[in-house]
Structure formats: structure tokens, C-alpha cells
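In this view, the complex is presented without one of its protein chains, the others remaining in place.
Chain nomenclature is as follows: A, B and C, assigned in order of appearance, with residue numbering initiated at 1 for each chain independently.
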Amino acid sequence: MSGDRFYKYRFENDYSELAHPDVLNALSAAGTSQFGSYGLDEYSIRAGDLIRRRIDNPAAEVHFVSGGTMANLVVLSSILRPHEAVIAPGGGHIFVHETGAIEATGHKICTARGVNGKILPDEIEAIVSEHTDEHMVVPRVVYISQASEAGTVYTKTELTEISRCCRNNGLYLFLDGARIGAAINSGACDLSLADTAGLTDVFYIGGTKNGALFGEAVVICNESLKADFRHLMKQRGALLAKGAVIGLQFEALFSDGLFDRLAKHACAMARKLADGFSSAGYDLHYPMEANMVFPVLPSGVAKKLHDLYSFHDWEYLGDLTAVRIVASWATPEYAVDDLLADLADYT
Amino acid sequence: MSGDRFYKYRFENDYSELAHPDVLNALSAAGTSQFGSYGLDEYSIRAGDLIRRRIDNPAAEVHFVSGGTMANLVVLSSILRPHEAVIAPGGGHIFVHETGAIEATGHKICTARGVNGKILPDEIEAIVSEHTDEHMVVPRVVYISQASEAGTVYTKTELTEISRCCRNNGLYLFLDGARIGAAINSGACDLSLADTAGLTDVFYIGGTKNGALFGEAVVICNESLKADFRHLMKQRGALLAKGAVIGLQFEALFSDGLFDRLAKHACAMARKLADGFSSAGYDLHYPMEANMVFPVLPSGVAKKLHDLYSFHDWEYLGDLTAVRIVASWATPEYAVDDLLADLADYT
Amino acid sequence: MSGDRFYKYRFENDYSELAHPDVLNALSAAGTSQFGSYGLDEYSIRAGDLIRRRIDNPAAEVHFVSGGTMANLVVLSSILRPHEAVIAPGGGHIFVHETGAIEATGHKICTARGVNGKILPDEIEAIVSEHTDEHMVVPRVVYISQASEAGTVYTKTELTEISRCCRNNGLYLFLDGARIGAAINSGACDLSLADTAGLTDVFYIGGTKNGALFGEAVVICNESLKADFRHLMKQRGALLAKGAVIGLQFEALFSDGLFDRLAKHACAMARKLADGFSSAGYDLHYPMEANMVFPVLPSGVAKKLHDLYSFHDWEYLGDLTAVRIVASWATPEYAVDDLLADLADYT
Partner (left out) sequence: MSGDRFYKYRFENDYSELAHPDVLNALSAAGTSQFGSYGLDEYSIRAGDLIRRRIDNPAAEVHFVSGGTMANLVVLSSILRPHEAVIAPGGGHIFVHETGAIEATGHKICTARGVNGKILPDEIEAIVSEHTDEHMVVPRVVYISQASEAGTVYTKTELTEISRCCRNNGLYLFLDGARIGAAINSGACDLSLADTAGLTDVFYIGGTKNGALFGEAVVICNESLKADFRHLMKQRGALLAKGAVIGLQFEALFSDGLFDRLAKHACAMARKLADGFSSAGYDLHYPMEANMVFPVLPSGVAKKLHDLYSFHDWEYLGDLTAVRIVASWATPEYAVDDLLADLADYT
């Protein structure tokens, strides 16, 4: 159980700390004032308004759910008829790391190989054209992650092409934005939240990995996907009795630029880590474009670092190991410096 | 949208306030220290230990989930094979107010009429004996709520009989304890948490309705129901990345008697309300045994109260309306006094 | 196991004999000629055309499935979004006798009490008006059986009112016609197949209980319910590789009036039984309107008849037992005479 183990620092993910103090203070400040239940409260309403303003879409629906798997399963099962399927990159979170959550709602995931964690329009079209008759599922949604599982980002050109491909093929586009904060604040990505809203049918903005205790904001842009979404949330256990708890946190994140400030910090720490690994002569398994770095290390070096820091091995490549180092809104610069110094010692 | 409306006080439920200050302080105190993910953190471990000690069952498994519907659907779908069903009282939360959450996992709910919101062993046996062949589902679990939806409580004698009935009929017993704090602290109930654990196969302890931001502690007592429960949680979106957020709250609730203290307050306020309604000459639709009062008022009186206080109409009975008034850990005594004073004015 | 037991005659259902000789001959005549697979064959096409002509709706889609439970689950799951539900009479086949088949596709069944097995428009409206918010399912389809489980039939007036009620409330109307042959040929019903098609959104015509080896013809009248129905059939295992087997049988049933001739015989035998029971002084539990008779017998008399004939006890009423006696297309008149003679002996 990882609770017992000491580490100089945990680089294993971006959810190892509770929440940013501004978020916690907002919760404490609310005290015991009363509010409406199940997300029909003033905090959630204001948070929704802040997001609608930010994406410049006053008609968008904003719903708050507790986590990413929940967002994925509620959104996808709300769209698909029983015989319809979702297209995703093969390493996509929904395919590998959600314990069959989408299949548990009855739907198949059709996967494409992708490049650096990102799916290509040609792959989408190939999948559509293979599914020709009633003996096969009908792909109806494309699921992508921004940033991707490989820590890369879709550019405006790339997302525009995928969006067009979806429209041409009668597919909805759903963007998992668990790390969209890091993506749009990384410098590698020329897409704003508003651009994202304009190019997708539904997406979500991750709070869990960017300073909140927990919570994701599902944003529904396409009118035809709005009907009865709260019913679907309730059915899946996604409608918190005190929905205000998430609304209040998103209000804090989207006031005074906190959301972007936290993401920028995570990206800066990742950049420093990436530069450090490169300077030390190590290749990166994927381009560093958000808040995750995938250096390829001699397995002996990786092993020594594991004694001091927590992080995941990503792929074994003969004598080398590609590892995943994640920086977060809370990562202190000294932790980065420590890791790079220890790395220098081992090299 | 109820967010906009002013009320002197909301008596509509026991989740209209964020959380008790001790809970919020515990969150703030955790600061940015790092912890293991997905519930494998020191807070959750300590909270589990506190609960295991409290129920005197060191082998019990404790899992934290975000809310009651989630607890219900994960637990039930983890137990049942596809053709198996759950027996519940007709007014049970899972049958009426969870948007078909259990059916969405593939299972039928067989309902009994019950008395004052509580199911009777005879009813359970009748349902079992009606389901005789392969053209009908096989009942496998009995679901009850403590306190019930009618605000009543099962006594030790009653729960023991239901428990025995379940064992005799090859049924598991699952107790929804969203309001178990109020139940065991009401004075009307002679069951402790330890008694409850001893008489059920799995139950949960509600935090959402007793001082936490959110969160329920699922306690699995029966060895045969423990396998792979975390897998099932993950699949349904119940495994929070920062599981520590709930663990930490339950650690606060089960330290220094906070959990019981809060519940006792809710019950005391409900008792004062019940006595007030009775003194004013109104019948109670159900016996007042936890933190909910169901006075039967002339509909005109109910209507006037609705202008000042939020609460639900429960049942229309000719010119009378049975209403539901809920007291919580946060209900100030002055709000109770105000309501009773206004009632006196209307009578 | 009922395979071993001798009976003078089985009155337990209308599927105790294989198939009418004309149906078996049609199968034999097809020999080893080749045909297209999965229902895309000339027999199925001709059978579909015969049905479309009969209901006077050239645009109707006709699909053949193997049985009633399959028809019910494919049709309902094709229509409903996850949070939507079906309204049915409480004794409806889908609620009691299909082992949770509809719930297994994720959907709740909302039941009404009904009168003589038939649901009333007022009951439908009451259910709709109770389901007001996102904590409850959304009723979207009404399911009725013609003839009903009680052997009664909806008249044109009754079906027209239900149909109007559905349209006014945004509900689809799905009619289970496992016994529609008996219903429309009973004399008690003034509805033709064409009338039925005009008043429902989708219905099916039962072959299993009216002379076929097996098979039901699902008829989709409402344009918006036609999309991808074959995909949905395939997914549920309803698309037989040799769909021609069912098409061919329906071609035989709908040529030369066989379908109606067989149903008329069943109804005539039921009428004779009903008259016999009445003459002998027994009440009927439900009006006799199709091919099922529900006489109320002293339990001792029922017991003696059970020694010689197979039939189901329907309801125990003190010292009396309402039993269900079913006549089929194959019931010989001598069997009816025998039973009535034996009854006379016991009385």
C-alpha cells in the first residue's frame, strides 16, 4: 500500500496533493450557509457562468461531476444507442485504465494506433469505413484526451481536422480534458478553451488534476446532446447531493486566473525536468508538451531514482526504461532540482 | 432553480450546508502534503481503522465512495448475477429516487409494501416464495434503509429478525446507512454500529448527511462479498483519484465523537419540531424516530409555511398535506423556534 | 420435468404442439434450395410484403425474431435512452415472467394496476405526472398485450384512447401481439391488424402461439423507430443465420388465410370451454375474449382436473381456485368435450 512508503517527492501523478489553499479557503468561507441541492445552487450557477463566459458560449450547458471516469461514462452512455461505439486511441484512458467502465454501460471501444498518443483523421475514417453492416457496431463518437496520455497536445490545426472529419462522418467529438489546463497553458498548444468548445460537441475541464479536491466540469456545446443530462448523471451516481462542493471549487479556479496560473506552474516544472533530462543526454519518449515528461533512462538509473521518488515505468525497451514523470500545480521547484541533482549523481 | 429563492430556513433535507468546521479544518490542515492515490493513502487507512474498531470487526473492509446512489449501485451490482434481484420496501430510495440506477446495472427491484417505511420478514418470505422458476428473477439481496425513508428506525429485534430471515432464505442483507448516524443516536433505536455490522452482510455509513462535504463509508462484513470490490468501484466511477479527501473527512468524523455529536443534535432538533407539531395539535404521519418529522397539516397551513421555509410535501390526503421537515447537524435551534412560532400564527 | 407426465390433454398453453402441417410442409418443400442469410432472403421478403399489404402500410418495416421475450427486449432497448422507462400493466409479461429481461437491458418498468389485465389511459397519465424530475426515470413507452395476460382484448375505442394518451404525453405505444391472432379473431375485438398498425408505433404478430414452430413478426410503423433495427437484433442474438426459417413460416401463415383460420379455431374452442364452465355454474375470473378461459373452481374440483389435464392455477381465493385453461389452433374438439364431461363428473 503506497500510503506507507517514504519518498523525497512523488512525481507519480498530478493528484497527490489535496487542493490549492485558495480552493480550501473558498470552502471554509462558505461556512454553514445553506444552498440548493444536487447542483442547483448559487455556487454552481456562478461557476457555470464563469465557464460559459470563458468559452464565449452562453448556451453551453455546464455540469459538475466527481471525476474523469465518471465524466467519460456518463457522457458516452448518454450519447450512444446500444449498438453504437466510441473510437479512441489505443492507449486512451477509457480503453485501458477504467476497468471496462464504458463496456459496462454496454458499448464497444474501437481503437486506433495513433501517433504519440494522438489519433489521426485517417485512422478515424478507416474505422468508419470498416464498419459497414449490421454485424458490426456503428461508431458514433470520437474520444480524445487533451493533453493525451502521452503528454502531447493537439494543435488547433490538428483538432480542426479531427473535428471536420467527425462532422463529415456523422460522428460526435468528445474531448477528455482532465489535463486541459496544462494543455492550453503549455505553450505547445495554440488552442484556447473557447476554441476547444467551438471544435467539439462536448468536453470536460479537469479540476482534480489542477488544484481542486476533485471535480470535472462537463461542457455540452452541441444542442442535441443536452437533453436530460441531469437524469443520466443521477442514474450513474454522478449527481452529488451537495453539488455546491464542486461548483464552489470551480468558482475559485475560474476567478482571478487561478486555473491558468496553476497549470502554467505545472508546465514550467515539467519543462525544467525535460530540459534537465535532455541536458543529461537522455532522449524523451514523447515530445514534452504539457506537464508530463517521459525520459528514456538506463534501467539501472531508473531503479535508483525509484528509491527516492515515486513515478511510473511506462515501457521497457531492452536495457532502457521509458518512465513517466509528472509535474503538478503543487510541485515545488526544489523537488525538481533535487531529482535532477540525483540524476546527475547516477549518470 | 432553487438557488435563487430566499427562505428563512431550509428544512428540505440534511445536505443543505457544506460541512462541519472540524471537517473543513482537517482538510485545510492537510495542506499540500502528498499521499497515495485512489484511496490508498494514510488518511483512508486510518479512517478505515477507526471504523473497524468502532464496529469491532478487524476483518471488515471499508471503502469510501462519493454518495448514496453510488454506494447502492456499486454494492448491489457487485453481488448480483444478471438474473438476480434485490428486494426493497416500495418507497425505498433505490426504487423511486435514483432514476433507475439499479436497473441500469441490469437488475430488477422486487418491492414490498412495508409498514412505516420498513419491510417485514413476512414480506421478504412472500417475495421469495413467489419466485419459483426460471421465468422469474431470483431475489438475492434485501435492501433496507436505516433510518428509513419515512424517518423510522429498525430496532435490534426487528433487524435481527430480518437478518435471520435473510440467512434462512439465502439472501444477503444490505443496509443503506445514509442516515445511520441519526438512527443510532435518536434514542428510538437500540442498535449500535457494531450491532449493525454483526447483523448485515454489507452496509454503509453516511457522511454526506452528517457533517461531511460528501462521502459514504461502505463496510463489507461478509467475507464472500469482498473480492475485487475496488475493481467494481473503479468501473462505476466511484474510485476518486484523491480518495484521501473522503478518508480524511471520515477520520475527522470518527475522532472525538464528532459523528455522534452531530447526529444527536439533528435528532434533538427533530424531536423539538415533532413535539411542537404535536403540541399544536397535528398528527405525525409516521412515528418520529430519527431526524425527520412528517406532520399532517391543513393544506392552507402547509402553503403558508412554504412561503418562508423550504420542505417537501410528502402526501396529499384530501384537505390535509403530510409534509417532510428535516433537521440536520447544522440546524440552529432558533430556526426550529421560528418555524414553530410561525406555525402558531397560522393555526 | 413435465416431459414425463401423461395427460389426457394439455391445456396449459398454446405452444404445446409443434406446428400446423401447412407450415411444416412449406419448410419441407423448400428443400435444399439456397437463400440469402440473416433474413435477407426471398421468403422473408415475401412474408414482409404479405404483412405490409395486410396492414395497408407499404412503408412499415417487418423483422422476424424467434420469440416474444426477444421481441420485447429488442424493441424496448432500441427505443429507450438509459434513463427512460416503460409503462406496463402490473401483470404484464415483461414485468413478471421474463426473468428481468427488460431490466437486464438497463430499464425500469413502471407498472399500473389495470383492469382485467388492461391498462387505462388515466393510469398512464398518473405515472407520467408522477415522474417530474431528474431523480426519477422518464417513462417513454407504453407496453400492452393484445390479447392481455388475462385473455381480454382492447377494443378499437380503448386502443384509440390509449394511443391518443400516448401521443399527448410524448410516449411511444408498443403492442405485444403474441396472441394478436386470437384477439382479432375472437369476435370480442373490433380491431383489424391494419387498425392496430395505425394506432401503435410498433407491434408484433405472434407466430409461436398460432401455428408456427416459432417466430414473431415485429412491425415498425413509426418512421423514427426504424433506424438500425437489424443492428440491434444482431446484438441481442435475434438475427438468425437462416432467417428464412421464420420468413417461410409467416409466408405460409399469411397465405390462404391460415393465420386467421387457426386463431378462429382456438377462439371457438375457448368459447365452448367458457360456455361449458358457465353452464356448470362456475364464474369466470375475467371475461372470456380470446383463447384463454379463467374459471373459478372449488379447489377440490381443480385438483381432480389436474390429475387428467395440464393447466395453471392462476389465483387462490379462499376455497376457490381461479385456473387458466388455454385453447390453441391444435386443440381438438374431443379434448374440450372430455374436459367438460370430466368436470360434470366432479361437480
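Criterion: contacts are C-beta pairs under 8 Å (C-beta built on N, C-alpha and C of every residue); 3 or more make two chains touch, one makes a residue touch a chain.
Please read these numbers as outputs of a predicted model, since none were measured by experiment.
K.L.:
Could you tell me which of B:Lys156, B:Arg230 or B:His312 touches the chain that is not displayed?
P.N.:
B:Arg230
K.L.:
For the chain left off this view, which of B:Val142, B:Leu193, B:Leu239 or B:Met288 is in contact with it?
P.N.:
Checking each option in B:Val142, B:Leu193, B:Leu239 or B:Met288, the one touching the absent chain turns out to be B:Leu239.
K.L.:
Could you tell me which of C:Leu24, C:Leu284 or C:Leu308 touches the chain that is not displayed?
P.N.:
If we include the chain that is not displayed, C:Leu24 is the one touching it.
K.L.:
Tell me, which residues in chain B touch the chain that this view leaves out?
P.N.:
38, 77-78, 81-83, 105-106, 134-135, 137-138, 228, 230-235, 239
K.L.:
Since one chain isn't shown, list which residues of chain A touch it in the complete complex.
P.N.:
With respect to the unshown chain, the touching residues of chain A are 82-83, 85, 96-100, 103-108, 134-137.
K.L.:
Could you please point out the chain C residues that touch the chain left off the display?
P.N.:
These residues of chain C touch the chain that is not shown: 1-4, 7, 9-10, 12-13, 15-19, 21, 24-25, 27-28, 30-37, 40-42, 44-45, 65-70, 72-74, 98-101, 104, 208-209, 213-214, 231-232, 234-242, 244-245, 248, 330.
The rule is short, and it goes like this: only the chains that are shown with their structure count from here on.
K.L.:
Going by average Cα coordinates, which chain is farthest removed from chain C?
P.N.:
Relative to chain C, the chain whose C-alpha centre sits farthest away is A.
K.L.:
Just how far, in Å, is the C-alpha centre of chain B from the one of chain A?
P.N.:
About 33 Å, centre to centre.
K.L.:
If you average the CA atoms of chain A and of chain C, how far apart do the two points sit, in angstrom?
P.N.:
Comparing mean C-alpha positions, chain C is 51 Å from chain A.
K.L.:
What residues in chain B touch two or more of the other chains?
P.N.:
Touching at least two other chains: 98-100, 104.
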